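For this depiction, one protein chain was excluded, whereas all remaining protein chains were kept in their positions.
We just call them A, B and C in the order they show up, numbering each chain from 1.
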């Protein structure tokens, strides 16, 4: 059950690999990093480049989870 | 009391000079030309390049009256 | 900037020039609308007459309205014949921010369609035929009817 987590744009953190089964578990793990806490509150989440809005979304081995902080194009 | 009357775009008629005192009189005069009748019904009127919407607008000597048929720019 | 050209517009040249002007004036949003003659109904092209004194008056009024919102407008239009796939019309709005420019370009183009003193003709078999079916009476029409 290894998933890769990517942090985009201004979060400025290298990707990590984690053993987690759910977004719930992922959330608990990432919350331990104080520098990440504000980003968890305002970032959207994609799994394998699909936007996810349901915290119950299951994770499977090899999934790529992406954190997308607030955007401003143009 | 000589006014000049111009016919724009598709009306395709040369300017004329007329002795008329009012738009009312001008209307009666122009209505005698059968070819002009449909244009009188669907054309707007400017006097000295000001759009006029009041038939009671007075005319004075030297005025330039312009008939503007339906438009389609672009 | 109201520009009248004989025949088709050189769209890339006009856009390049207008773009250069507006960005030096610190505008963040530039929206041109380009109108091109379509191949439809078997026409060979379109042709235009325009009445410059009232067109300038209409345009100047728009420039004043745009200025009240910190924006600017520009327009180019053809006079005479314009073949298929060539362009006869460019309207543009520049403003510091996007929202004003997006609102104004819509109103500017629609108001142009309703009120600019321009007459359109289809070109068929070398003849110029008034596009009566696509033309709209100006406000106050029928005063002499």
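Everything below uses one rule, namely that a contact is a pair of C-beta atoms (placed from the backbone, for glycine too) under 8 Å apart; a residue touches a chain by one contact, two chains touch by 3 or more.
Predicted model only: the values in this text are computed from it and were never measured.
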Neighbours of the unshown chain, displayed set only, are A, C
Residues on chain C that touch the omitted chain in the whole complex? 11-12, 15-16, 19, 22-24, 26-40, 85-87, 96, 98, 101-102, 105-106, 109-110, 113
Where the missing chain touches chain A, by residue: 8-10, 23, 26-27, 30-31, 37, 40-46, 49, 51-53, 55, 66-74
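As a convention for this text, only the chains that are shown with their structure count from here on.
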Distance between chain centroids, defined by C-alpha means - chain A, chain B (Å): 72
Between chain B and chain C, what's the gap in Å when you average each chain's C-alpha atoms? 25
Indicate the whole-number Å distance between the mean C-alpha point of chain A and the mean C-alpha point of chain C. 49
Which residues of chain A are in contact with two or more other chains? none
Residues of chain C engaged with two or more neighbouring chains: none
